[in-house]
Each structure stands twice: as structure tokens, then as C-alpha cells.
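With one protein chain held back, the other chains of the complex are shown just where they sit.
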Amino acid sequence: MKAGKLKVLAALVVGVAMAGLIFTPSAFAQDTYKIGGIFAVSGGASFLGDPEKKSMQMAVDQINAKGGIDGRMLEAVIYDTKGDPTETVQFANKLINKDNVLAIVGPSTTPTTMPVIPQCVRAQLPLISCAAGNGIVNPIQPYVFKTAQSDIMAVATIYTYMQKQGIKKVALLCVDNGFGTSGAVQLREQAGKFGLTVVSDESYGGKDTDMTAQLTKARKAAPDALVCWGTNPGPAVVAKNAKQLKIEFPLFMSHGVASPKFIDIAGDASEGIMLPTGAVLVADTLPQDHHQKAALDAYINDFKAAYGSGVSGFGGYAYDAIKILEIALKGTNGDKAMLRDNIEKVQGYVGVTGTFNFSPTEHNGLGEDSFLMVRIENGTWKVME
Amino acid sequence: MVFTLFAAVIICTGAALEGDYYHEQLLTFIGIFTLLAVGLNMLMGYAGQISLGHAAFYGIGAYTTGALTVHLQWSPWASLPCALIMAGVIAYIVGKPTLKLSGYYLGMGTLGFGMIMHVLFREWTTITGGPNGLVGIPSLSLWGLDLSTGRNYLYVVWGCVLLTFFICDRLVNSRVGRALRAIHYSEQAASAVGVDTAKAKLQVFVFSAVVAALAGFLYAHMVMFISPGTFTFLASVKLVAMVVIGGMASIWGALLGATFLTLLPEHLSVFADYEMIIYGGILMGVMIFLPQGLTRGVLDIYEKFRAKRKGTVED
Partner (left out) sequence: MMQELLQYLFAGITNGAIYAVIALGFSTLYNATDLINFAQGEFVMLGALLLVTLWLQLGLPLPLAFVLVVLAVGLAGILFERLAIRTVRKPDPIVLVIITVGASIFLRGVGMVVWGRDPMAVPPFSELESIEIAGAYLLPQSLWIFGIVMILVVALTLFYKRTLTGKAMSACAINKRAASLLGIGTERMTLMAFALATGLGAVAGIMIAPITMATYDMGSMLGLKGFCAAMLGGLGSLWGALLGGFVLGIAEAMGVGFVSSGLKDAIAFLLLLLILYIRPTGILGVKSSHRF
């Protein structure tokens, strides 16, 4: 009966080991307002998650330095999703049911935000996503908000500019992940409205090393301009390949490359590329009376002082989310339903990404000012009229 | 006996966890990964055939039920058999030529299949929702009782695990199981004594695919959303790691491996930027010091300890 005994023993060992690893004590202390953060700090979307995490931590520290909210301190509990949907769900579960947070900021991408939504709705806990996908706030769900610009606005900004320039035929080249496909959908849908025809519609993989094949195919369709929808490093490769193929038509990119890093890695090839971005990238060139100037300068200087590195266009999503929570948390005494109602009432908050006006029918709240067109000239961004 | 005990443990744990949603959901996830690992373990541990594309079957189960319930408004109970049959049929078609390969080439073949399925999940937008995933998958309910949350789902998932364990146990100790082990030791010898090796390998391949599809079904109706990011090559590798770390050729090993690798990120998140280094280090460490896997390793240590106490050193 040795085999049988061993089996029972194995079961016992498994049981004990499992129990030891699984059951860890929950947190009880509720004298602080706990805010959860789930960002893709590592992995493919870390260019979003890393500045988001830093910005969130910075905003929380600043609020605490000023004495917290209604005399209570904020506490940030941040986890790294690595961009993996399953891990994101597990961390959201941990935040909601173990850490007992009041609200969650993040996740960084659309495919990781979507699975968290049912959990937050079920737990009746406000979620402020930092992802671009329009599907997050459309249809409106009572507990779901977002601070990142929707791709609808980004596409509209580019297309408006193109229409003014008399461009008629566009070629699309989008990355094959969530960011690229939802951008592609908008690019296709809105083209007609601006008198544009899509003559070539290609995609590339996020880690592809050479896009000359796609560009060759696009060139065959003889477009007036090419729009590349992706995040670093793909678009930098596209820019380099376009230069290498001596492509004549202008290149447009998405706000996904709106960080100094893009110019850095694309080098000369980035000259002349046009893209929509939040004002954060061109803050130093804005006039003093620009309505976002003060907010942007504060954010940029604080970020540099705290982390010693320049800002990208992305950390602001989490920063704005915390600032909005700061406004909405006042007087709630930690009541989640009241917090939710208050977020819907936030009006005229001038943040890093733009001016936010929330309402029961508007859960993104960003206005037209969240995008402006810039062109890369002499290695820096230049605002276009 | 063991199974009754196991069932009792599940019921008691569930009862003790009343209202503790965190641990309920964590255990439910562990259950889903245990299903995946135990299915793969039948293929790897008993038949000695590697699969580096097992996440594809996990995805087929999830997407079949997802597409049927979202686009055609089927009841999940009607889509469950479809998901399982779909995975089984695809496994049969793919397995037939692929299982003729061996060693790394089999790994490559299954890897290629996994990549093709991943591209399909991503590109077949009308059915799968593309990279942004499929939204609006309904939760499970039975006679008006919502099964998809908390303790109810814990019981559903672990009920499936228990059932699968039971089937695997029977299978291992049957004619098929003996044939599989024979293949593991030497395929030529097995073939020489009259085992239809191709058939036996295909059978266990289809079985493990169906179990993975069941896990996919349970995952889809728990999270109510699926996207290609869940069914990647890395997910396949993680499943293989679960089997090997837990200990091959042991259903309890699969349980332990799945538990270990599901819990690791939860405990490592405190290390922030160093998480990956530590995760990789632990993975290497476990394999270097316990190459037979955790279950076997723990038992070895226990036996050494007993031998020492008796004053005799076996070996």
C-alpha cells in the first residue's frame, strides 16, 4: 500500500502548501482613502504604464503633502499588470476585495480595461481607465470613466487637417494590437465624412523589424498621405523605412508616439511627420495666457523634479485621474456611490490632457482642446495652425 | 478515498470563505489553471509529447462559447458541448499529422499551430472582436441562480477539476494509460508489443484539448470578456512550466504547479521593477534544485528526513 500512502501524503503536502500561499491576511485599516492603480508597468505597453505609475504616485504624494482630503491621507496601491488580461483581472480582484480601495485608476490599455469593467460594475466601484478605446465609455456604464483621449478625437483632428490641405486619398498602416485596430476602425469610418478615400489598408506586428513590404504595397496605391497608427518602436521603423524607400507623400502618426523618445529613435527620419498630441508636448511653446499653461508647467516641473526625466504624453492620464478623484472625494467620507456621483459632477477641471467636463452622459469629459496638430521640425515639435 | 477527501476539502474551503470574494476568485482562477495543467500533464507527463501551443485550445473553448453566446445569443449550456467538440475536432485534425513529429520538432509544430490560432483570434474580427476582444459574454446561471460569482463559481470550477482528476486517474490506470507510459519510455518498444502508438497519442492529445477548452469555457464566462492577449505563446509556455514545476506524470503535480505559478505574481508584486528577475530566478531555482518538480521534490525531502530519523540511509 506504499503507493496509496504516498498519494495521501502528496495530497496533504499539496493542501498545506496551497493554503500557506493562498491565505494571507487582508488589510483592515480604513483611516486613509485607498486608491488602486493597475498599469502595464512592464511588458509591451510599459511606455504607458511606467509614466502612469510615476504620475499617479506623484499626484498622491502632492495631495498628502497638502494635508490630504478632508484631513484624511490618500494611499496608492499600485500593481503591474504586464499587459496581461488575466493578471489584470486578478489584481483588480485584489484591489477591490482585499485591499478595499475606493476607486481604481487604470488599466493602461483597452484589452486590459474591458475585463475589469464587469468586476467594477459588480462591486459598484469607480474605475477611471487610462486607455484610448472608445468602447470603454460607449455605451456608458455607471461606474466607468476614462481620462485618455478617445481615438475618435485623434482621427477627427488629423482628418480635419488633411481636408484643409486638400488631401483626398489616404493609406493606412496600423499596428495589429488593440490600439491600432480601434484606431483603424475610426480611420475607416470617419474618412467619408472628411471627403477622404482609404486606398490602402495594411497592418504590422508590434515587434516587427521591417515594414518596407507594407510601405511598398501602400505606395502602389498612390495615396496623397499615409497614416500610421501605432506606438513605439513600430512607427519609428515605419519612418525609417519610408525614408529608405524615398517615399514622397507626407506621413501622419497617432498620439501614440507623442513622446520625445520618438524623435530620439527615429532620428532624421522623423522630420516632417505630423501628428495630433495633447498640449503637454509643446507646453514650453504655449503662450502664457493659454488656459492649460499653468497646469502643464506644474506637472512637467514636478515630474522632472521627482523622477529626473522628461514627461511623455501618457503619464498625464493617471495624474488627471487622481486630480479628478481629489475633487470628487471631498465630502464623501469614503462612500463609493457618492464618489461616483461626484465624478459625474466634475466641471471645468483643467488638467494635463485637456479640460474635463463630466456628466451622466459623458464619461470621458474631454473637450476639443485635448488635441492639436504638431509637426516635427529640426528635432522638435512645432504647433501647426 | 483521495477524491472524497479532496471534495470535502473543496466544500469546507468554500464554506469557510463565505463572503471573502478575493480568495474565492483567486481559488477559482487556480482551478481553471489546474484544469489546463492536468490536461497538458496527461499529454506531457504520461505520453511524453510536448505541446507549446496548448493555449490555442484554451482559446478555442473560450472563443467558441463567446461567439455563440454573444453573436447568436445561445445559452452557455448549449454552447458548452459545441466548445468541447470544436476543440476535440480541431485537435484531431491538427494532431494527426503533427504528432508524427517528435521532440523539438513536435514542440515547433504545436507552437506553429498556436501562433496560427492566435493570428486567427486577432484577425477574424467579425467573429472574435479582434485585438480589443469580445465584450458581453453572459455569466452562467442555472434555474435563476447566478453561478458566475463568488462561491458558486468556485464550486462549479472545482467540480470540473474534481471530475477531470477522476477521469484522468481512471485513464492512467487503464489500458490506455499503460500504453501511454509505454510510449513515454520507448515508442519503438511500445509499437513492437502491439500498442497502436499513433492512435494512443492522438487520443490523449484530443483529451487534453477538450479539457483545455473546458477551462476556456469557464474562463470566458467568469471574466465575461476575452481577448487574444490571453491565449498567446507565452501562455502556452506558462502552462508547460506549470506541468514541469508541479511534477510530471502526477495529477497532484499539476494542481501544485498551477497553484504555484498563479500565486507567484500576487506575492512578487511588492518587488516592483525587480519582479521579473525574481520570477525568472525562482523558475530556474525550482528546476535546478527540484528537477523532478515540486511534488516529487517534497516527497524526496520527506523520505530522506524519515530515513535519517530511523538511522538508516537508503540509497
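Labels A and B are assigned to the chains in the order they are written; within every chain, residues are numbered from 1.
The rule we apply is simple: contacts are C-beta pairs under 8 Å (C-beta built on N, C-alpha and C of every residue); 3 or more make two chains touch, one makes a residue touch a chain.
Computed from a predicted model, the values in this text were never measured in an experiment.
Trainee: By the document's own contact criterion, which visible chains does the hidden chain reach in the full complex?
Mentor: A, B
Trainee: Per the definition of touch given earlier, which of A:Asp210, A:Asp284, A:Asp335 or A:Glu368 contacts the omitted chain?
Mentor: Of these options, the touching residue for the absent chain is A:Asp210.
Trainee: Among A:Arg188, A:Lys261 or A:Lys293, exactly one should touch the missing chain; which is it?
Mentor: Only one listed residue reaches the unshown chain, and that is A:Lys261.
Trainee: Can you say which of B:Gly103, B:Gly136 or B:Gly159 touches the chain missing from this structure?
Mentor: Residue touching the absent chain, from the options given: B:Gly103.
Trainee: Since one chain has been left out of the picture, which residues of chain A touch it in the full complex?
Mentor: Contact residues on chain A toward the absent chain are 42-44, 46-47, 50, 176, 202-205, 207, 209-210, 212-214, 216-217, 220, 232-233, 236-237, 244-246, 261, 264-267.
Trainee: Hey, which chain B residues sit against the chain that's not shown?
Mentor: Within chain B, the residues touching the omitted chain are 44, 48-50, 97-98, 100-105, 107-109, 111-113, 115-116, 119-120, 122-123, 187, 233-234, 237, 240-241, 244-245, 248, 273-285, 287-288, 291-292.
Here is the rule we go by: only the chains that are shown with their structure count from here on.
Trainee: At what distance in angstrom does the C-alpha mean of chain B lie from that of chain A?
Mentor: Roughly 33 Å, centre to centre.
Trainee: Quick check on the complex: what are the chain A residues that touch chain B?
Mentor: On the chain A side, the touching residues are 4, 6-11, 13-15, 17-18, 21-23, 26, 41-42, 79-80, 83-87, 89-91, 93-94, 96-98, 110-112, 114-115, 117-118, 122, 133, 135, 176-178, 180-182.
Trainee: Please give the residue numbers of chain B that touch chain A in the complex, ascending.
Mentor: Listed in rising order, the residues are 1-2, 5-6, 9, 20-23, 25-27, 29-30, 122-123, 125, 130-133, 135, 149, 219, 223-225, 227-230, 250, 252, 255-256, 259-260, 262-263, 265-267, 269, 272-273, 275-276, 294-295, 298-299, 302.
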